[in-house]
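A single protein chain has been omitted; all remaining protein chains appear in their positions.
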Amino acid sequence: MDTKPTAVLLMSCPDQRGLVARVADFVFRHNGNIVHSDHHTDGESATFLMRVEWELDGFAIPRDETAPAFAPLADSMRMQWQLHFSDRPQRVAILVSKYSHCLHDLLWRHNEGELRGEIVLVISNHPDLAPDVRRFSIPYHVFPVTSETKPTVEQEELQLLAKNQIDLVVLARYMQVLSADFVAHYPNRIINIHHSFLPAFSGARPYHQAHERGVKLIGATSHYVTAQLDEGPIIEQDVVRVSHRDMVDDLVRKGRDLERIVLARAVRLHLEHRILPYGIKTVVFD
Amino acid sequence: MDTKPTAVLLMSCPDQRGLVARVADFVFRHNGNIVHSDHHTDGESATFLMRVEWELDGFAIPRDETAPAFAPLADSMRMQWQLHFSDRPQRVAILVSKYSHCLHDLLWRHNEGELRGEIVLVISNHPDLAPDVRRFSIPYHVFPVTSETKPTVEQEELQLLAKNQIDLVVLARYMQVLSADFVAHYPNRIINIHHSFLPAFSGARPYHQAHERGVKLIGATSHYVTAQLDEGPIIEQDVVRVSHRDMVDDLVRKGRDLERIVLARAVRLHLEHRILPYGIKTVVFD
Amino acid sequence: MDTKPTAVLLMSCPDQRGLVARVADFVFRHNGNIVHSDHHTDGESATFLMRVEWELDGFAIPRDETAPAFAPLADSMRMQWQLHFSDRPQRVAILVSKYSHCLHDLLWRHNEGELRGEIVLVISNHPDLAPDVRRFSIPYHVFPVTSETKPTVEQEELQLLAKNQIDLVVLARYMQVLSADFVAHYPNRIINIHHSFLPAFSGARPYHQAHERGVKLIGATSHYVTAQLDEGPIIEQDVVRVSHRDMVDDLVRKGRDLERIVLARAVRLHLEHRILPYGIKTVVFD
Partner (left out) sequence: MDTKPTAVLLMSCPDQRGLVARVADFVFRHNGNIVHSDHHTDGESATFLMRVEWELDGFAIPRDETAPAFAPLADSMRMQWQLHFSDRPQRVAILVSKYSHCLHDLLWRHNEGELRGEIVLVISNHPDLAPDVRRFSIPYHVFPVTSETKPTVEQEELQLLAKNQIDLVVLARYMQVLSADFVAHYPNRIINIHHSFLPAFSGARPYHQAHERGVKLIGATSHYVTAQLDEGPIIEQDVVRVSHRDMVDDLVRKGRDLERIVLARAVRLHLEHRILPYGIKTVVFD
């Protein structure tokens, strides 16, 4: 694990010459040592997207002056940009229902120090997983939801998230559809795991759909949540082989391993600021 | 490569006790040495499906008496069944348009002796690939198709196939949709390769669809052709990783390798009588 | 998950005709419904290996008379064989040192009901993981080991295992080499996870070896433990892609996911009696 503190810039702007040079020069001129730099040009939309990470040790600009120092360059290039410091860990909330596997996996990785973030709280519409979570000394909040109470409950949840200064919301098999209003509070900051290889088998019961269709591989997809269900920018996908011998229960069992890994990869990439969504796609600087 | 001649029985029937024992006993009683035996019970439809393969060397029943000898048992179990002899190679026709990769790959495998079958002829709606095929001393028939001529042309193609006693038709990126009538002549004996991970991206231009959606894996699917386009029983699927760097042309290039392999696996499994379709699914006895 | 109780026969013997028929007939004659039957003939050693599983419901022979009823057939074929009943769960002991990932994963799967067995106790040469294990209400026994005390300690461990009627010992990253004497008590009943794609990088620090060699994939291997370190029959292997960007720490992190899954698959296969070792290989009836 890299333990030296770093700064990360994530940028996107209309494509033009000299972007790599200007950004690299900004870091170099202030004595920063670049440890990662990657960029991508989307030819169709003429969009330039870049990630640069440098060591803070020896960097000439203090943290709170770095954003103001970079702003003029960013403005002249009409950039959308984010600046992050690796030693200011992201604050994460997990939303779950009754399935424990993704939750458990994230808690374990958190415990192992695999994730560059803090799991601050867990929210569920069911009390079932409380003991699993409290075991890790993390608060577990139960918000039962019905179709009538949903708008009110979402407001309470949003308040809880705001009060806890949550940066990232992870839906670890949360079985409620979030309203467009809720989603709008965390654009590209809510990650969901869908238990199919999207766009195949979107919607409900994907393992049943896969079994009925007789596919030879099943998949899992992690994506940012948008107002359109299962339509958000895809972050990561993977598959596993199945056969005619596998009943729905076997797909569920095999899928659990997939879901855990595909969700964990997405969360890790997000917490390291390696994902830049644009349109309905993502660039993953891994 | 196994070169001893064998017999293969593929059977399906309503599930009932004693099926494995009765079939194994039939072979054993006549002094056959079983080299492969596998079965599957589909619980939902209470269907029993089985494949058994035994060496002909030493088997007490002559070939042309084997089917009659097995029929009483099959009838008493209400079986649908097929009997094949490995040294009676299947006769294969390939249909192509302009893309050469799947065709070329099959011709090369045929040449190497990888396939338990004879590629007897190639049909195309374009003349382009004639030199590639004649190089292998295989007849190449051109049947230009327009929407008006299609019914007539299909009849001519069917006559050509019939005259050549074709057992299996392989669509190696054939860009014409076959009519329901054509398909009905070769039920579960036409194999197609679709360049996506079905059911995602069925229909036209799947690599363009995949690129637009921003998926992180692309796939290929081989399946039996039915009257419903891209809906037939899936035989084999595989995927390969892609990233934001991959333009449509890169997906096409990476996909070619997938398509070749996924189609070749399906053809090989079919020619070894390892596939038993039922409903819209397949059992693959590999 | 299949919940109807079944019986499983695992058999191996010199190859001869009629084996499948005779075994299937034994089950059928006593009114057993076969749910799985698979066999393999190893041509080089002329060895026949078979697994058959049938439902106990309706089977005409009581459990304690099944073995005696089968023995005459087995003897006449010079079989080595085992008979198991699925509702008599295997008793499992896990040995660990300080790494928690494989242990944790197995405990979680056990909790979810994924494993057809009971994790009865955990043994470690370190106290560190005691809280993790006790949380699952499973006894945790600490046996510190030095090179002097090892023979004595192993005897104590063997007594503990015997007293608890352990069927299967799982080394979930246990960092001590077991003596040949210990291993001899549990032939083909100790499963280890090695963190490389064996036979590459056997021995110590495989991730360091892999990093130094600059491989593009890393692997994990689960195998039965024999007196020869890392030389036992391989049960399952898998790999994951790495690149020049991955430092040893990254290999360790990526490898943890592999190790968990590859070990869990092996344990699951063993507990369902799907593995038949012969020589330094295994047949896996999956």
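Of note:
Every chain is named by a letter (A, B and C) in the order it is written, and numbering of its residues begins at 1.
Note that contacts are C-beta pairs under 8 Å (C-beta built on N, C-alpha and C of every residue); 3 or more make two chains touch, one makes a residue touch a chain.
Since we're looking at a predicted model, the values are computed, not measured.
Interface note: of C:234, C:251 or C:271, the residue touching the hidden chain in the full complex is C:234.
Between the chain not shown and the residues A:31, A:45, A:76 or A:179, the one that touches is A:31.
Taking the complete complex into account, residues 40, 42-43, 197-201, 212-217, 219, 233-239, 243-245, 247, 279-284 of chain C touch the chain not shown.
Across the interface with the omitted chain, chain A contributes residues 17-22, 24-25, 27-29, 31-35, 37-39, 41. Against the chain not shown here, chain B presents residues 1, 100-101, 104, 108, 112, 114, 135, 245, 249, 253, 257, 261, 286.
Quick note on the criterion: only the chains that are shown with their structure count from here on.
For chain B, the set of residues touching two or more other chains is empty.
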